[in-house]
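All protein chains but one are shown at their positions in the complex.
The block that comes next holds subunit A.
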Amino acid sequence: MLAVDGVSKRFGGLMAVDSATLSLQPGGIIGLIGPNGAGKTTLFSMISGFVAPTDGRIRFEGTDITAEEPHRRAERGIGRTFQIVQPFAGLTVCENIAVGAYLRHAKRADATAKARDVARRVGLGSELDRPAGGLTVAGRKRLELARALATEPKLLLLDEVLAGLNPSEIRDIIPVIRGIRDEGVTILMIEHVMQAVMNLCERVYVLAQGRMIAEGPPAVVCADARVIEAYLGHGAAARLKAEGAAHG
């Protein structure tokens, strides 16, 4: 459904993303991992339309969307969350989510009903009338998720929704993400919490220094020498193997 074809982004002298290619079939949860500064968020921003690629094409459901505005992509069914949460701080939780719901529901009553429904699904049902600025970190992450869900996306881009949460909060939110997948939404998620990646993702892409270096099931990718070296440095894979042999 999504085809990212040789997409690059150059910021001055820095090649943030260097001809990355990625393709998603409908359904499932796909991970996008990589060390800090690998270009994951830049790639997300290009898929959602906030950053224009220097090179390459992006197609969604067969249509070329490379030049489309973010709001048009949202209409097509690409939803996203932000790594740094962006709540409408002055509005209540319900009003925040309703902005997303208004995309497919023109009437206030319908949009509000949809917002309440989504809030319950992500576990914000009891916080509907609270100002969004007063939510905890976990609450704000849920709100990001809820707003994106309210737009009824076909493809949901989650940018580190688990970052900053404690282990019990992560445990609480994982079934929510799985529930979204079960309803037929395709999910592409950037994540550093490897436990969650192993747990949730069927397939992962690994981005390092702007290049796509590996792709496959999480267990296979994590054993890949190139991936280990991208995270831990040159020669790390060989050292780990030697240590493993010594202990084994």
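Methods note: a contact is a pair of C-beta atoms (placed from the backbone, for glycine too) under 8 Å apart; a residue touches a chain by one contact, two chains touch by 3 or more; residues count from 1.
In this section, contacts and distances are computed from a predicted model.
Taken from the listed names "Branched-chain amino acid ABC transporter permease", "Dihydropyrimidine dehydrogenase", "Acetyl-CoA carboxylase biotin carboxyl carrier protein subunit" or "SusC/RagA family TonB-linked outer membrane protein", the protein name that UniProt assigns to the chain not shown is "Branched-chain amino acid ABC transporter permease". From the options A:30, A:43, A:111 or A:222, the residue with contact to the unseen chain in the full assembly is A:111. Which of A:89, A:137 or A:220 touches the hidden chain is settled by the complete complex: it is A:89. Contacts to the hidden chain, counted on subunit A, fall at residues 48, 50, 69-71, 74-75, 79-80, 82, 86-91, 95, 98-100, 102-103, 106-108, 111, 134, 147-148, 150-151.
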